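A protein chain is absent from this complex, but the other protein chains hold their places.
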């Protein structure tokens, strides 16, 4: 599990005075980026090597709202890995009292840069589950 | 079922050259706005009368990508209505060939303007299911 | 001058209860897209033919706020055209009372798809100023 701090931006709030529900999906994406960096193979490099992890499913439950300037923590982990898909799970908490704000998950399919489905390359799969990193030790 | 046309904006695309997955949730929201207007009680008026329909759950499946300047159609309907929640369902299609791009649903809880959960007022419930409109006829 | 209708989305509002100031720049972009379509050479085709009009300057003055669900009109025109740049100007008005909300302009440089500055192709320049369309008549 990889933790990433996020501070709610004014632009992310809406007329209800709280963070808009789409902001959490952007923060999940930031969480994924940091997860892959922590695992030793940043998503930027995954893309540069010709693999995209395209979002094919999103699911999200909102428990409590977040407000402008609050510091949140996104906890990101990989829950399922198949030949061609990976499922990330997320929890977003308010940092100061650890209240759980939102839980969610995203499923991604591997494609080449032309958008055609393919298997997840072994080096990517290994880094996503942390087995790649362990092997190095 | 209420249909709303959307044209993909450049700002909604990402470095994959396709509409970012969060754009669909914004389009769902546009679909809801138009659904409530078509049912005779625009969401703006619902809020002004002291009821908010806060997003508590989102789920979304992505089948095909959308690209800049394509015209899409969001079909919005109410699937479930309980005392305190309403569930909307959406389908997003490319207009020119009717390809199904994305399906999703959102669950909303009714709150007052202070964010406290409450029952959905009868006039709002009636308009959401169309029974309010029929009564007028 | 080309007019485009925009309805303010909930996602475009912020905690002040008004449209966030960045939303207008997105609407300018929508205005440009519709301007180029009205002139007979949609920006999508400009890009497909290998020319990008990259934003190099933005300037914007905000007079009055816009609110959720209001219908706005973006008026877009080309103010200056040089060999390698084009300047668009915009006015955003509230539709129902024609109040001027925001004025702005954007300067764009022509580049190839690799991002290298180049001259604006003659067919693009002609369509931007409407001289291309006139020639057809």
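Letters A, B and C mark the chains as written, and numbering starts fresh at 1 in each.
The definition used in the following text is that a contact is a pair of C-beta atoms (placed from the backbone, for glycine too) under 8 Å apart; a residue touches a chain by one contact, two chains touch by 3 or more.
On a predicted model such as this, the values are computed, not experimentally measured, just so you know.
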| item | value |
| --- | --- |
| Residue of A:2, A:26, A:73 or A:123 touching the missing chain in the full complex | A:26 |
| Residue among C:5, C:57 or C:122 touching the omitted chain | C:57 |
| Touching residues (missing chain, whole complex) on subunit A | 7, 9-11, 26, 29-30, 33, 42-44, 68-69 |
| Contact footprint on subunit C, counting only the chain that is left out | 16, 21-22, 25-26, 52, 54-63, 65, 115 |
| Interface with the unshown chain - residue positions in subunit B | 10-11, 13-15, 17-18, 20, 22, 67-68 |
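Definition applied: only the chains that are shown with their structure count from here on.
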| item | value |
| --- | --- |
| Copies subunit A and subunit C touch via same or different residues, half shared test | same |
| By mean Cα position, the chain sitting nearest the middle | B |
| Length of the line joining the C-alpha centres of subunit B and subunit C, rounded to whole Å | 27 |
| Subunit A and subunit C: spacing of chain centres that average the CA atoms, whole Å | 33 |
| Overlap residues in subunit B, where contacts from two or more other chains coincide | 26 |
